[in-house]
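Mind looking over this structure? Questions follow.
The other protein chains are all here in position, but one chain of the complex has been omitted.
Presenting chain A:
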């Protein structure tokens, strides 16, 4: 008797399942929120001790410091998953026949969720330590996820490029951080624009553009990167 033919799940469902897999692994390990987030908080605390505890000055630089910490520590979060992947896991995932772009987008989804959680975990520390002006907080509802998505996709791409390399923990950030400059610039300039009463649509459009270009780069290069691993 021939069993009825089962259809493969759609790419979106596959990506969501891979996102769930990575998030479940992160819940077990707890590294992003229990180790990296406190480390980011410590960094925010150390900066005023290095540059001086002048309250008006800290208030003016607080937003920028927050986004710099998000960028630098967020890269560590995005590269963590690819660093812990065993070769057998990578081979097994390849044998399932899931398109490499779907694999990378699934991972990027998990990274975006973790980065958003990281941003939300570190935000109160920045508010308490630097006391930045909060009149622009509604815009954060858009800025936080857009930065998280952009950084997650770029980090996922760097993770795929450095997969299996001995120096990936240092090489990955070197590849991601210069390319992530538009994210840092747009995030900080959104705060600046709203402080002076200007709507930051141009900067939000830049964030969206970076996210889309990075996602397109992942989709176009995924097959080549899988062949190369």
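Definition applied: a contact is a pair of C-beta atoms (placed from the backbone, for glycine too) under 8 Å apart; a residue touches a chain by one contact, two chains touch by 3 or more; residues count from 1.
The rule we apply is simple: contacts and distances are computed from a predicted model.
One chain of the complex is hidden; its UniProt record names it "Heme exporter protein C", one of "Heme exporter protein C", "PTS system, galactitol-specific IIB component", "ABC transporter permease" or "NADH-quinone oxidoreductase subunit M". The chain not shown here is touched by just one of A:47, A:72, A:144 or A:171, and that residue is A:171. Across A:129, A:143, A:161 or A:215, the residue that sits in touch with the chain not pictured is A:161.
Seen across the whole complex, the unshown chain contacts chain A at 157, 161-162, 165-168, 171, 174-175, 177-179, 181, 213, 217, 221, 224-225, 227-229.
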